[in-house]
Structures are given as C-alpha cells and as structure tokens.
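Here you go, one structure.
Only a single protein chain was left out; the remaining protein chains are all shown in position.
What follows is chain A.
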Amino acid sequence: MVRLYPNRCQLVGSAFISGFLISLVRSFIHFVILISRQGKVRLTKWYSPYQQKERSTVIRELSGLILTRGPKLCNFVEWKGFKVVYASLYFCICIDPDDNELEILEIIHHFVEILDRYFGSVCELDLIFNFHKAYYILDEILIAGELQESSKKTVARLIAAQDSLVETAKEETGSISNMISQAM
C-alpha cells in the first residue's frame, strides 16, 4: 500500500545530506565577494556550500564590517571564526583562520591586475556592464577555491582564445542567417 521510490529517495537524500555537510567540506577559499563602496554587490563566487539565505546574510554582515573600517588599517577582519581578506574596492575573500592572509592579498592583486589588463585600467563600470567577463576571468584563476594559474599572460591568452571562439561562432551564425535572408 505504501510505496517508496528508491530513486527519488536518493535525490531527496542528496539535497538533505549536502545541507548537513556544510561544516565538513571546506575549501581553501570559501567565497569571493566584490562589493562597491556603496555596499552594492558586484561579484560573488561561493566555493563552500552556503544557502541562498546565508549568502545574503554573509554579504550584509561583511559589507557592514568592511565598509566601516578606516583607511590604513590592516586588510584582514575576523568574522565568525573565519578571516576575510579585503583590498581595493573591496574584493573580499573568506578563508580559514590558519590560512595565509598575505598570500590571499597577492591573489587579489593578481586578479585585479588581470582584470586591469583585460579591460585596460578596469573601473567599476566595466565590472557592472561586463560582470560575466569578470566571472570568466575569475574562473581561469580559481577553481574549487584553489589557485589555478599564477601567470597573468596565460590567463589573458586563455580568455582571449575563448572570446575569439565566441566571435567566430557569432560570425558564422551571422553568415548563415545572411544566406537565409538573401535566399528569401
């Protein structure tokens, strides 16, 4: 009379289990957030599991914490047993307390320099209107919360190659539709 769906169970199970796993699976970098001086979110990337609600709490709390810090203070804040390293226009990276904060600072600089090269002296507007580009670049620098590439040139080359792939595809569809329209 009562049926159980093994497959469905598994699905449900995965949803449940991962919810409970938060404290078990930890990345090196838990998340990367970019907030503007006005506290607006410009980029978020979560490498450890956070629920949607937690995400907005995190952003709210962190922007309150970081935006109020004066100049010339150190670039690290302690927050809920984690450390958050922030720099230039509030790139915030959350790490475990025993990770190397100075290196994270270098990673932020690394990221910013690559953005800079790509956009040609990057400004906030670039990141707003081309936010997806910023994500593509970030994905070439970090995977799974770990550093992927230390050479700015390599990252630039990979991004350029993929951009041109997109351009080519676009032109191809363009010419196909062109042919169709001429045929009409």
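Everything below uses one rule, namely that a contact is a pair of C-beta atoms (placed from the backbone, for glycine too) under 8 Å apart; a residue touches a chain by one contact, two chains touch by 3 or more; residues count from 1.
The rule we apply is simple: contacts and distances are computed from a predicted model.
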item	value
Undepicted complex member, UniProt protein name, chosen from "NADH-ubiquinone oxidoreductase chain 3", "AP-1 complex subunit gamma", "Notchless protein homolog" or "Ethylene receptor"	"AP-1 complex subunit gamma"
Absent chain, residues of chain A that touch it	1-5, 8-20, 25-28, 41-47, 49-52, 56, 59, 69-70, 72-78, 100-103, 105-107, 109-110, 119, 126, 128-133, 135-136, 139, 143-144, 146-154, 158, 161-163, 165-167, 169-171, 173-174, 176-178, 180-182
